[in-house]
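Every protein chain of the complex appears in place save one, which is left out.
A and B label the chains in the order they appear, each numbered from 1.
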Amino acid sequence: MERTDLMTGIEKDWDKFLSLPISQKLPFFSKENRIYDCLFAQQFDRQSLSHLFSVADTLRKFTKKKEGMDFASSLLSHKRAMLYFVQPSTRTFLSFLNACHILGIKTGEIRDTSTSSELKGETPEDTVRTFSSYVDMIIMRHPAPNFVEKTAWLMNRTNRPVPVINGGSGKDQHPTQALLDVYTLHRSFDGNIDGKTIAMVGDLKRGRTVRSLSYLMKNYKNIKLIFISPKEFAMEKDILDFLNKHNMPFYETDNFEEGISQADAIYMTRIQDEHDKSGESKKVDISAFEFKTKHLKIIKQKAIIMHPLPRRTEIDIPVDEDPRAMYWRQERNGMWARAALIAHIFSADGQILKYK
Amino acid sequence: MERTDLMTGIEKDWDKFLSLPISQKLPFFSKENRIYDCLFAQQFDRQSLSHLFSVADTLRKFTKKKEGMDFASSLLSHKRAMLYFVQPSTRTFLSFLNACHILGIKTGEIRDTSTSSELKGETPEDTVRTFSSYVDMIIMRHPAPNFVEKTAWLMNRTNRPVPVINGGSGKDQHPTQALLDVYTLHRSFDGNIDGKTIAMVGDLKRGRTVRSLSYLMKNYKNIKLIFISPKEFAMEKDILDFLNKHNMPFYETDNFEEGISQADAIYMTRIQDEHDKSGESKKVDISAFEFKTKHLKIIKQKAIIMHPLPRRTEIDIPVDEDPRAMYWRQERNGMWARAALIAHIFSADGQILKYK
Partner (left out) sequence: MERTDLMTGIEKDWDKFLSLPISQKLPFFSKENRIYDCLFAQQFDRQSLSHLFSVADTLRKFTKKKEGMDFASSLLSHKRAMLYFVQPSTRTFLSFLNACHILGIKTGEIRDTSTSSELKGETPEDTVRTFSSYVDMIIMRHPAPNFVEKTAWLMNRTNRPVPVINGGSGKDQHPTQALLDVYTLHRSFDGNIDGKTIAMVGDLKRGRTVRSLSYLMKNYKNIKLIFISPKEFAMEKDILDFLNKHNMPFYETDNFEEGISQADAIYMTRIQDEHDKSGESKKVDISAFEFKTKHLKIIKQKAIIMHPLPRRTEIDIPVDEDPRAMYWRQERNGMWARAALIAHIFSADGQILKYK
């Protein structure tokens, strides 16, 4: 079912649309069997992940040469994107910015609402519609829950929609982070994610990256998950129910060393204390959940260590020099995965795969 | 008379120059029969408007295809522009930014004086001269009255002038807004602006867009103007005198429904309360001057509804879906009109008109 078919139905009422299960919303954000608006990690299935990874791999390799990069920059040289990041985010912002530049997309940016017409009493919806007047794509991070989704919904109801990419929305969705995490597993394991054991460590309760990653693992076979955290930050029940429903084995532990020693991938996270209500994070002792240099000895010889960054004290600095430390490469993978996604949305992925 | 001829005379003294009537200043801001610095709505006459609209139309159409956009982006790929917007303005800023990008101009931006050398005690004039050292054009919005004009005046007295475009200066001039408003009339009426009735609604006293638009209408034949506002926000006498002098019929009313029902174009505006001295706007009841969904029934079938945006409550959101609601397209027209103007200043308009 295409977006246009949906235009006559329930999706005319935002509150009703919002309450639909994600699976029912997806057609509204797709176009000709492609992702059009990228809003939810749930938009990626094994096939689309595999495809995007091929695009990212190919692009990453041929752009090492000047001719290759110049070719990449010619692909979408006729497009302009708007980066609207009103929540602090250096990393995701720069990753998207450079992904656009790799493809030749010209960029504009708003990173501070104080420069905005919101000062003059404009609604956020009108502000975003203004952006869409000038560009071919909007990439946004916004603190208001569901605002990115609402933007995409609104755009699709105008006679001049532009695709919207979610660069982080409220506490819940950050689909391109999930994409780059899986891409890092893919690269690190030479494409063989099936059968791997993945440990996730830290604030599993509030970390959206570990939640999304758990979800996306259902696309792979015989995955085993280990959730390592203090009890206060244990993974939420909705994810555990999801895993049970899909017969995905997992276990929970607060024994860090035991947990990480069994894993093929160790996904470290920081405490999300920006979501604290009254400083509750400080009451929990997390020192036993930090990756110290000494732990390099107890993990598998081919294990990889991941982290969505930024880090605080979760990983000792000297760990960076171990070849199993994958987080800096993971960060860079984000740029390539995002470039692949954008190329896909604008149908330039085929040209990338055919290059040379 | 060319700029250079003027260099020996009165224009050496800024205060004296400033006091000249605009018509006497225009040669100083022109070069080889082209606009060089775009500062005043009065720089546009029927012929130049018509020319710029042809350029905008042509550019807008051929850039729908990749080859066309790539051609456009090759035209001024050797130029660099500086956007200096120290007053909040998302819309105008982005419109100019993307107009530059369409033509391949590389851009730099200053949007916040706190990053500037003004902190180190530099004068604004030196700051702007610094910008001109690095780029080929300065596009600026500045709160100080006449500062943009002074910048252009100063530049023209150096041995390395660069064109200056006024993106909104103090309370008075915003010439490219006037340009895009007329371009919207032009597009909406298939080039036939002559004979139309134009209603302007809201804060006519302080809105610079309605003032400029009234002025520019003298370039068209048999225009009738209707000024609809509470008495407190009536159009200023200088504009009414101007209309009388040029035999342009108008009438003033505070009857919103009667006024809009006769108009071919209804130009809605918001209350400019940022210019309030002591909250006087709040004392005026403007609820009778808002365009509600019900009003769609009483306006002409081919009327158009315009608004310079941002809006507050002047126009109901559901009105957006009526085909006569032209304000979002009007916004987009701004980008094309500005691109046409920049192309004209850099003599790339001929190549645009000849494309294909």
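Simple rule for what comes next: a contact is a pair of C-beta atoms (placed from the backbone, for glycine too) under 8 Å apart; a residue touches a chain by one contact, two chains touch by 3 or more.
Keep in mind that this is a model prediction, so the values were computed, not measured.
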Can you work out which residue in B:82, B:200 or B:341 touches the chain that's missing from view?
B:82
I'm checking contacts with the chain that's been left out. Which of B:46, B:106, B:218 or B:329 qualifies?
B:106
Of A:30, A:73 or A:158, which one is in contact with the hidden chain?
A:73
Which of these touches the unseen chain: A:122, A:136, A:331 or A:349?
A:331
Just checking the interface: what residues of chain A touch the absent partner chain?
63, 66, 69-70, 73, 85, 88-91, 93-95, 97-98, 101-102, 111-112, 270, 274, 309-312, 320, 328, 331-332, 335
Touching residues on chain B - with respect to the absent chain
77-78, 80, 82, 106, 108, 110, 112, 114-117, 119-122, 126-127, 129-131, 133-135, 158, 160
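Everything below uses one rule, namely that only the chains that are shown with their structure count from here on.
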With chain centres defined as C-alpha means, what is the inter-centre distance between chain A and chain B in Å?
41
